[in-house]
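Attaching a single structure in structure tokens format; questions to follow.
Note that one protein chain is taken out, while the other chains of the complex remain in position.
Showing subunit A:
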Amino acid sequence: MQDSPSATSGPKAHSQSTFNLQRQASTAGGASSGASPLKTSQNPAPIHLKPKTTNVRRMRRIISEDAEWTLAIVPLLTELCIQHIVKNFQNNPILKQLLPEHQKKVLSHLPHDLPLTVTANLIDDENYWHRCCIKRWPVCHVAKHGGSWKRMFFERHLENLLKLFIPGTTDPSVILDLLPLCRNYVRRIRVDQFLPPVRLPIPPQAEEQSDSGSEGEGNEPEKDHCQLESLVAGLKHLEELDLVYGVKDCGMNFEWNLFLFTFRDCHSLAATIKACHTLKVFRLTRSKVDDDKARILIRSLLDHPALEELDLSHNLIGDRGARAAAKLLSHSRLRVLNLANNQVRAPGAQSLAHALAHNTNLVSLNLHLNCIEDEGGQAIAHALETNKCLTRLHLGGNELSEPTATLLSQVLPINTTLISLNLTCNHIGLDGGKQLLEGMSDNKTILEFDLRLSDVSQESEYLIGQVLHANREATRQRTLSPGYFMAPITNNSTENSVG
């Protein structure tokens, strides 16, 4: 209204235009800094109702930052209604009854800090949850949460709560109240710290105890962590459980007590995962799981209907635990087994190899940083002769030497499923390297073969690299040409290699 005559009058317009530039800059700055949908919804039609704002914006013909700007003096009734709905959404959430276009408008104006009890089961709009996530966390990888912002919001919200849960201090209803809201959306729980219970009179004692770390066991019942049983039972779509019983960022306040995975924890966790029939991935890493605890956990996982991946890396599992895992291999549909950085030795590896020989499910086996030595390595190499399923094998840092390499070089031409083999940080030796090269030259399937820091001569390593390259080219040709469909396998392999 007021803006229209500015262009017509000659000298006046000129003087105004200089002013105009200044105004533009200031409004632009203001708009960009404070322009949030929330703000515009709070004071509806700011241009026309307040005389001051009209003065401020007089010179602007088109305000590009403000999508709501119109020439209409009186806002439409629908606009007013929508604004009212937005304002009172917390008390009276009206959404499903609206037309789709109005729903969209309401959703775009809703504040992100509405209580979850209102929004959780009412709003499915991804944009809204996107805003909530962006507001709350600076870095968001929605792809890691199945591409759904809502799922991401609830998963991370739950994770945060669990991370900061202190048994005995925090009210368990904090988590259990959330359960009816998030049960339909949470598919994964990934918690990388469980805080131990706080003992109030302890500070002086703690310093004394720090002298001898072995004393902790007497107080064990008091150091149980958060119990997940009721939570997991409530989540009906839970597929992945990724837990670390430990404390992050303790720095120089390190105490052994902070990293205790107690027997009671173990028992309750075992019962939890046994009851959860939808669970596909179970990870329990860096939690000082020893043989006994591993056996308790694995026993509960026997004949689990859905489990596909088990990750117990960075623990203290020995031969007995490995034997239990071998039993699990033949009593489940496990596809991925990770026992990296444990204390598995030759007997454990032998039992694993025995299970592996006739297994038809396992795709990936990781025994990185164990100590299976030549006996275990030979057993596994023998198992590869008959196995027709395993595609990835990691035997890095296992004190392997020439005998294993010899056996492997005999197996490699026979086996046609293995795609990736890792033998880093072993003592293969020069002769072992040559033998492996010999074996590789007759293999057409292996695409990755890592022999770094294995005392192998550079020449043989380079030549093996050439063979690998040839294999890769061949598979590429096959995947490109119609009729062969090897693509899914190679894709999986690349994904796994990243992890």
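Observations on the model:
Definition applied: a residue touches a chain if its C-beta (ideal position, glycine included) is under 8 Å from a C-beta of that chain, and two chains touch if they have at least 3 such contacts; residues count from 1.
Keep in mind that, in the parts below, contacts and distances are computed from a predicted model.
UniProt records the chain missing from this view under the protein name "Dynein regulatory complex protein 1", selected from "Dynein regulatory complex protein 1", "BHLH domain-containing protein", "AP complex subunit sigma" or "CASP-like protein". For the chain missing from the display, the contacting residue among A:S230, A:T416 or A:Q477 is A:Q477, taking the whole complex into account.
Per the touch definition above, the residue from A:L181, A:L258 or A:C425 contacting the chain not shown is A:C425. Counting over the whole complex, subunit A has residues 251-252, 254, 368-369, 396-397, 399, 424-425, 452-453, 466-467, 469-470, 472-474, 477-478, 480-484, 497 touching the chain that is not drawn.
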